[in-house]
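One structure, pasted below without further comment.
With one protein chain withheld, the remaining protein chains of the complex are depicted in position.
And now, subunit A:
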Amino acid sequence: MLRAVSNHACLRQALSSTRTLRTGLQKHVHKTQFVSVRHVSTTKPTERAEVEKPIVQNGELVFPGALRTSFVNNMTFVDPTTQDSMPTYRVVGPDGVQIDKSYKIDLPVDTILKMYKDMVTVSIMDAIMFDAQRQGRLSFYMVSAGEEGMAVGSAAALKPQDHVYSQYREQGAYMYRGFTLDDFMNQLYGNKHDQGKGRNMPVHYGSRELNMHTISSPLATQLPHAAGTAYAQKMAGVDGVTLCYMGEGAASEGDFHAALNIAATRNCPVIYFCRNNGYAISTSAIEQYKGDGIASRAIGYGIETIRVDGNDIFAVHRATKKAREIALRDQKPVLIEGMSYRVSHHSTSDDSFAYRSRGEVESWQRKDNPIVRLRKWLELNKHWNEEEEQKFRTQARKDILTAFSKAEKVKKPEIVSAFTDCWEDIPPHLKEQQQELGEILDTYPEHFDLSAFEGGRGGLHDK
C-alpha cells in the first residue's frame, strides 16, 4: 500500500516536471549505486531510485514494466528458433593453438603450470577415489572428469577474499584455492579431522578459511545464497565478489530464477558460473530445456552474460577475470556459461551407459578435454614435456595415496558430534536426548562397538 502511494506521488511529480529524462538510465543507476557502496551510511537508495524512474518519454506515459520498449505497428511474435545461438568464446582450440590472437595470455607461466597441475591432480584423485568407492572403502564419490578446466580456470581468476558456492563437482576450485589433499581425504573419510565432523556425504567440502561455503546436496539452493553473500559484500564495501557454481540441470530449479532475479534487481556483485556438461544424471540437456542453453536466460534477467568453451581453461579464466572486474566495478551480477561434457558417470551410484552410448563418452574423452588441451598448449610453447609429465603424475599419485592411507586410518569424530552444531548450543531437550543415548550405551555396552570413534563411549560427553 505504501509503495502504491509513493509511486503515485512520484508520478504526479514527474508529470509536472520539465525535467528531461536521460536515456542510458541503467548506466547512471549503476554508477550511482557503486558510489553508494562507499557511502552506505549517508545515502538513501530507495528515494533515489524513485526520482530516477522515467515516467514520460516522447510525451507519452512509459509502461513501468518495460522502460526501454518502443511501439511498432506490425504484429510479430518472437520465434526463438529463428534467432542465432549465443556464440562460445575460445582462446585456445582443441589442438592447443591460440585462436584469439588479440588476447595476450598474460598469466605467469608458474600460474598456468599450477592450473595444469591442479587439473591433473584432481583427475588422478578422482580416478583413485572412484575405485576406492567401488571397493567399498568410501560410501560415495563424484568424479569431475571433463570439467576440471571450468573449476580450476574460474577459481584461478578469483581473489582469496572472494566467496565461493559450489554445487558438488568443483573439486578443482577447492584445490586451486588451497584445499589440501589431506583436507580432501579427511572429508571423504569423515574422520575426526574433517571440518564437517563426519556429518556429510563425501564430496560435500567446505572451508571457512578459504571462503568456500559448505556444499549442500539439494540443487540450486546455493544460488540465492550467493546473491545474499554478494549483497553483504556490497554493503560492507569490500573488494570482493561471490562466485557460485551450478549445473545446467540445477538451473531448472525455481531457485535459479529467484537468485538471478534478486541478484539483478539488487545489483549484487555475484558471478554465476554454469557448468553446462550436457547431463543431469540421465536427463540430457535436450530434455532439460528448449532455449539456448542457460546463458540466454540470464539475458532475460538483465544480466551481463558470456558463453565460453569450458574445455578451454584460458577462455574460462579470462571470462571469469573480466566478470569479476564487471561485478566489482559496476556492482552487478554476471553469468558465465561454460560448455563442456560430463565424461564421468553422475556419481558412483550411477551407471551412465544405461542412458548414453560408450561411443559418445569415448569421443569426448579422446577428442577434447581441458587437460589435454592445456597440455598441448604448454608443449607447443615449450613450457612442459613428456618427462615432466611422467614425473609429475608419479609424484601426484604417490601424494594422493599417502593422504588416502593416512585419512583412512584416522578415527571418526567423537560421538558427541551427533548432537553438536545443530544449534549454537545444545538446547535442554536435546541434552536430555544425549543423556538418553548415554543411558542406552551404559545399560547395553555389549550391543555396541564404538572403537572406531575418537574417545569411544567417553566421546559422548553427556556426564
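Details
Just so we're on the same page, a contact is a pair of C-beta atoms (placed from the backbone, for glycine too) under 8 Å apart; a residue touches a chain by one contact, two chains touch by 3 or more; residues count from 1.
Following the convention adopted for this analysis, contacts and distances are computed from a predicted model.
The listed choices are "3-methyl-2-oxobutanoate dehydrogenase (2-methylpropanoyl-transferring)", "PRELI/MSF1 domain-containing protein", "CDC20/Fizzy WD40 domain-containing protein" or "Ubiquitin-conjugating enzyme E2 C"; the UniProt protein name belonging to the chain that is not shown reads "3-methyl-2-oxobutanoate dehydrogenase (2-methylpropanoyl-transferring)". When the omitted chain is restored, the residue from A:A280, A:V334 or A:L374 that touches it is A:A280. Checked against the full complex, the candidates A:G153, A:G172 or A:G198 give a single residue touching the omitted chain, namely A:G198.
Taking the complete complex into account, residues 123-124, 126-128, 130-132, 134-140, 143, 145, 189-190, 197-202, 204, 216-219, 249-250, 252-255, 280-283, 287-289, 343-345, 349-350, 354-355, 361, 365, 393, 397, 401, 404-405, 408-409, 412-413, 415, 417-419, 422, 429-430, 433-434, 437, 440, 443-444, 446-453 of subunit A touch the chain not shown.
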